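All protein chains but one are shown at their positions in the complex.
For chain A:
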Amino acid sequence: MFDWLERQAPKLVLAPSFAAMLLFVYGFIGWTAWVSLTKSRLLPKYEIDGFGQYERLFNAPRWDVAIENLAIFGILFIGVSMALGLLLAILLDQRIRAEGALRTIYLYPMALSMIVTGTAWKWILNPGLGIEAMVKGWGFDTFTFGWLVDPDMAIYTVVIAGVWQASGFVMALFLAGLRSVDSEIIKAAQVDGIPTTRIYTAIIIPSMAPIFLSAFIVLAHLAIKSFDLVIALTGGGPGYATDLPATYMYAMAFSRGDLGQAASSAMIMMMIVFAVVVPYLYSELRTRK
């Protein structure tokens, strides 16, 4: 008996996690997928009905707004964070004396809850007493900065806060990448008299391709899952102008009581994540062997 236990120990240890994963991840995804194919409203129904929920979803103006916002937010958030992160990493890589302190400052927002970030930026960007009032106080009476309450511009405030929070993290990733470039190659290039900017564009940055990919994946993942930031910053408003798929799903699940829509929007979110992550995961798992 004891021998058997000892031999089976590794499997016994892994078994509960495995079972939990099967149920809480795969079983639950299956449940959501199933419900997304039914006519569920307030309560789940289990008779398969087809793709009616998805049709309703794609015809819902609010979902259109959410997807469009995800595109705007995603592209700007990822693009600006990467550009800023790379710039900061390159600047910090020039043997700066206060590098440690600067790095700490650039990265601390990543330790904050998105709710805190959203609360802070909501206060800074509020037109009544925030930046707008401040600039007006400097004598620029006609200055207006009401993005937070402007349905067309509010989504860009989410970009500002998101970039503020995540760009330092991208900087840290890129800085680690810059440091791992083979210094012999760089020295050789310098000896050959190749200008600094050329060394960056032709040697260092191309060799960091895998890091660009990871940064992209992480940021895309963050963007698709973005929920707290929008809730704290704009509450999805004005109206539903800053809805993202995550807030749409939440509204359907917990305030509208429309389980079918919640399930189908969650499934679409998962498909978007997988479209980004699966190719990456696949290559990672293969190369690691």
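Simple rule for what comes next: contacts are C-beta pairs under 8 Å (C-beta built on N, C-alpha and C of every residue); 3 or more make two chains touch, one makes a residue touch a chain; residues count from 1.
Definition applied: contacts and distances are computed from a predicted model.
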Undepicted complex member, UniProt protein name, chosen from "Fumarate reductase iron-sulfur subunit", "Beta sliding clamp", "FAD-binding molybdopterin dehydrogenase" or "Glucose/mannose transport system permease protein": "Glucose/mannose transport system permease protein"
Footprint left on chain A by the chain that the document does not show: 6, 9-11, 13-14, 16-18, 20-21, 24-29, 31-32, 35, 44, 88, 91-96, 102, 104-117, 119-124, 129-131, 133-134, 137, 164, 168-169, 172-173, 176, 178-179, 181, 183, 186, 190, 196, 199-200, 204, 211, 214-215, 217-218, 221, 224-225, 227-228, 231-232, 235, 245-246, 249-250, 253-254, 259, 262-263, 265-267, 269-270, 273-274, 277, 281, 284-285
